[in-house]
Each structure stands twice: as C-alpha cells, then as structure tokens.
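Below is one structure, written out as structure tokens; comments come after it.
With one protein chain withheld, the remaining protein chains of the complex are depicted in position.
All chains are identified by letter, namely A and B, in their written order; residue positions are counted from 1 within each chain.
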Amino acid sequence: MTYAKVIAMRAVHLVVVLLGVSFLVYLLLDLLPGDTAEVLVASSSNPTPGAVEEIRKELGLDQPFMVRYVQWLGNAITGDLGVSFRTGQPVTEAIGERLPVTIQLLIMAEIISLAIAVPLAVAAARRRDQAFDRVVSVFTFTLQSIPNFVVSLVLIVIFAVTLNWLPAIGFVPLQEDVLGNIRSLLIPSIALASALVPLYMRVLRNEMIRTLQEDYILVARSVGLTQRSVLFRYALKPSLPTLVTVVGINIGTLIGGTLLIELISGLPGIGTLIYSGINNRDYVLVQGLILFIACAYVLANFIVDMIYPLLDPRVRV
Amino acid sequence: MTVEPILEVKDLRIQFKTPQGIAEVVNGVNLSIAPGRVHGLVGESGSGKSVTARAVLGILPRNALHKREGSVRFAGEEILGLSEDEMRKRIRGRRIAMVFQDPMTALNPVMRVGKQIVLPMRRHLGINGKEAKARAIDLLGQVGIPDPEEKFKVYPHQLSGGQRQRIMIALALSCDPELLIADEPTTALDVTVQAQILDLFDKLRRERNLAVLLVSHDLSLIAERCDEVSVMYAGRVVETGSAISTFEAPQHPYTKALEEARPSLENPPHTVLRTIPGRPPQLTDLPHGCSFANRCPRMTELCLDVDPPLEPGPAGRPVACHHPVAGPDEPLGVSVTAAKERIS
Partner (left out) sequence: MSFTTKTTSQRTVVPGSPPIGGRGLLGRSRKGVPPWAVTISVGWLVLLMAGALLLPVLPLPDPSRSDYAAIMAPMFSPGHILGTDEVGRDILARLLSGAQVSLFVGVASIALAVVLGAPMGILAGYFGGWANRFIVAGLDIVLSFPNLVALIALSLFLGPGLWTIVVGIGIIASAPVARVARSATLTFVNRDFVTAARGMGFGHARIIVREILPNVVVPVLAYAIVVIAVAIVAEASLSFLGLGIQPPDASWGSMMGTGRAKLTQAPHIVLLPAFTMALSILAINFLAEHFAKRFDIKESAL
C-alpha cells in the first residue's frame, strides 16, 4: 500500500471517530439531569415562573435531540462551542486563552522525558542484562508505579517546601519572565515526564536491542566506527518508529495527567479550566472542553501515525 | 617464494558460552595469507570459519568469552590483544575490512548508501565531507555501480541484491585496506551475480595487491577462486596448502570426503554423490582425540586417544591426521574394528 493510500484510509477512519466522539459528548451532556436553562434560572437573582421554558426556547433546547446535535456540531465545526453561562465568555475564546499554558507544559514534559529516556535506553541497550541495565529497569519500573500527581506532590515537598529552589505554585507568563516561566513549569513538567520516561525508555531499549542484533550493526563495527557512531548514527534511527508510536499513544495519558498537575501547581491551563467548569456546573464549557480534548487527542494520534512511515524510507514514497 | 605474510594466525582458540556449556568454537586455528593472494577458508556450517574471520577483526558475538588464546599477527603486529579502541581506530575498516554474507541485511535501511560509505572514510582518513563524497562516488564506479552519482543518494531498498553487495564491497574498500575478509560473499546472490562479484574481487586484488580471506562452504567456489585453501573441521584447520593440490590430492580423509561429495560437471548425470556419514561433534563436548574420528573410515585407536597435530603430510602440505591419504587413487582405508567398537 502506498503512503498516500494509507493516509486516505486513516483520514476516513479519523472522520468516523471524530463524529462518534462528538455524538458521545453531546449525548452524555444532554442526558445530564438539569439542563442549562434550569441552572441559569436557578443561579439568577430573581427567578420568575416560566423563565425556564423561556430560556429553553431561546437556547433551542425544545428542539428534538438530533436537530440540536446537528446544529451544535455545525457550530462546533465553525469554531463556535457556545458561551460559558458563568462568565459569558465564548468557550473557544476561553480555550484559546488557556491553551498556550497547557501546550507549553506538554512540550516541556515531552522534551524532558525524551531527554532522559533516549540516552538511558541507549546506554541500557548497550549494557544489556548487565548491572546498569538491571538497575535502570528496576528504577523505571518503580517510577512507573507512582502516579504522576503523587510525584508532583513529592517534588513540591522536596524542591519547593524543603529546599525552596522552585516555586510550589503559580505561573509566570513567558512574555513576562522567561526564566521565571520555565521555573514555574519545571516541577509540573517533571512530574508529567515521570510517567513517560519508563514507557519511552523501555520501548526504545527493546527496539535498540533488536536493532543492535542486525547485520548492519556488525558492518558498522567492522569498519571501525566508534561506539558512539554505531549507537547514535547507525542504531538509533531505525529504532525510533516504535518510540514515536508510543509517544502518540501516550498523549492521552499526558492530557489526563495535566488535569491534576495543573491543579496542584496552580497553572492557568485547560486542566484548571475544566475543573472550575465542573465545580460551577458550567456544562457548555465542560462539553466544549471535553470535545476539544478528545479531538486534539485523536488528531495528535493521527499526526503521529503520519510521521511514523516518514521515519522509514522503505515506506516513504 | 617467501613473501612476508600479511596475516598470520597461530593456534587461535575461541570459546562461546552456550546454554549447553562452554563451546570450543575455534580450537587451534593456523592460517597464513600473503599480500595479493586469495586464501580460502572452507568447511561445513559450524566449523568455526566465520568465527575465525570475525576474530581477526575482533568483532565476536556477545556470548564469546573474553579469554582468547593464540596469536593473530597482522603486518607483523600482534593484534589479538589490542584494545577495542585501538582496533577501531587503526585496524577495523582501515587496514582490514570485511564483506558479509547477506547484502539485504548488511546495509542500514534508513541511511543513504553514500553516507554509509562516507562515514568510515571521514573517521579513518580525516578527510572532509566533500572529498569523502568524491571518493565514494569514484569507488562506486570502480565496483561497477552504474550512475554512481545518482546511486550515492539512494537507500539500500532501492537497489538489487547484487548492487547492494557491490555497495558493501565499496564500503569495505573505502579506506584502502590491506586485507579483505569476505564471509560467504556470494551465498545470498543469484548464480550469474555471484560470478560478477567474484570477478570484482579478482580485479581489486590485482589492482590493489589486496589479500583476500574468502570464507565459504562452497568447495567449487573455493577451488576456482583461491590460491591457497584451509579446510576447517570442528574448529580446527585440518588441511592447508595450495588450492589446486589440496583438491587434486587431498591428504585428510575429511577433505577427500568433501571432494567426493562435491557435484561436478565431469560426473555423468545422476551420479550418486557420496555423503559423509555421521555428524560433527558437539562443540561443547569435543572428543579427546581427533574430532573427525567418529566419521572417519581410516580411524584407529590412536585417533581416539591423540589429537593429531597439523604437520606436513605425504604430499608435503600440512595436514592434521594420523593416517593421511597418500595418493589420489588410494581408497579410503579400512577401519580398525577395535576402535569402532570403542566408540559405539
């Protein structure tokens, strides 16, 4: 199958999944006891009888389910996810405000995880089954068993409370103070990375071990290349595709992790937004956010699936 | 004819750790190759020929034990005890290069072939990328790759098996080595391509005064293409000498049996080929005496007790046998019943 054909098939699949996701999100929030109208009326200062019906009509909530779904989906596709009835802010705008923080957090977490996992995996693969490899695998196994919000709490106790090196809580915008910005994101991104390092490390180590048994590695050794060259120039690249898939698969775990981590570290990102949405019963906001996160996740996976073949020239056409 | 040998292996011993115990994979191998000569190393699979070849370069598999006995002298220098670093810097790829069996797997699938040739040159010859590229393209032309400039940029999967083996040879020759080790270089190729590759070796040997150690299980190939030959059995060289005389007048019963098991165009069609009865000994549990004894028609009690040394035999060439075959017409002898009983 050609690359173009693979993309086409994945794209069709993508559309089906996205439609299913949106339907599920809409259905779930629609089935919630107490609709937006009731909440709005209950929260207004002087509820009048019949106000609920009025608002329902106004919001189109009296229409049949499928009609409302199609309308909602149409709006969502054009970027209109409704208006938060707490703040009156369009949901898309709220997401836009919070998104950069979360994205920066995710990127830092990925960079930290890869920066730790890749050299560790290469070193472990080289010393397969020796003491170093064993120690690393026990360490990563243990690390994997500690949920990342626990890691974040422990890091705060150590580096913020006890040593006072890093801020325990709060966020400094990038445009205000670059160093302060990085410092404020360091504990949360390390905590997020703690869940990823073991996965990446294990996958890459196993791939590397497999690659190191290939004939062309023997050839590379036979022409006298340095161990560094053999490992990083010859063996690493053919081992990467699997790692890339695993990075993609775990974007979901990462997004789930940010919800808690942002809350613990007081970062104004998507995670804290969804948390406040839930506490305020701001259904329109929560609905929009869940749809957005699920779609972002599906799209990220799609992109990773597209990158995967590009790493192997044999598939690339 | 006393040319200083470029490679001289003496009494090389290599052991592997296996689940069944310590395997004596190479068990006292002696070899000597002169510049500009092709030396064949022939034997069944598992006879230790590939391991011997890899030991010369010091690239043994992980399960090889570190203890290596014997001597490998290259251009007068002992290289068996050299450090990994020294081997990498001065020997591997620089002065001794190797061509492997399967060109389909021997090239890195995700690296352009040009880069694979350029990397060792930049390391060993200290030349810049541009010079290395020019040299690589020149080499590709020399090994018979059409459109070398174009092929420099392709990935291995875009090339045929024969072309890949040519690339592999160009890679091996990139730093002008003095010795080329070719481990079954044509086994994975079509017959017509085989001949082309072997002709290429021949041409390079003449042009560059290159010594070639040609490892193969293919007796005909060795007989046709080599100046000298060493026959290996169960980790030992059992007979060595010029290729012509070795195959015309084999001294070791094993060589003779191999020769008789070889299909030949001179035989009438449907000739039943002789096969060698029995199987090679377990390398983890080598017999006390001669390793070939249990399969040998000339075996005596002496063979079971004493391992024969490699010494000049009746035809003058070294052979490791207590009862070497004297002449080409001598039948394989009758074994001694007592000895037979002892091993059964």
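FYI, a contact is a pair of C-beta atoms (placed from the backbone, for glycine too) under 8 Å apart; a residue touches a chain by one contact, two chains touch by 3 or more.
Keep in mind it's a predicted model, so treat the numbers as computed, not measured.
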item: Which residue of A:Val6, A:Val83, A:Ile103 or A:Ile146 touches the chain not shown here; value: A:Ile146
item: Given A:Met66, A:Ile278 or A:Ile303, the one touching the chain that is not displayed; value: A:Ile278
item: For chain A, the residues touching the chain missing from this view; value: 13, 16-17, 20-21, 24-25, 28-29, 31-32, 124, 128-129, 133, 137-138, 141-142, 144-147, 149-150, 153-154, 156-157, 161, 168, 202, 205-206, 209-210, 213, 252-253, 255-257, 259-260, 263-264, 274-275, 278, 286, 290, 293-294, 297-298
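To be clear about the criterion, only the chains that are shown with their structure count from here on.
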item: Gap in Å, rounded to a whole number, between the CA centres of chain B and chain A; value: 55
item: Footprint of chain A on chain B - complex, ascending; value: 57, 59, 87-89, 91-94, 97-98, 100, 102, 105-111, 119-120, 123-124, 155, 157, 168, 171-172, 174-175
item: Chain A - residues contacting chain B, complex; value: 214-216, 218-227, 229, 233-234, 237-238, 311-314
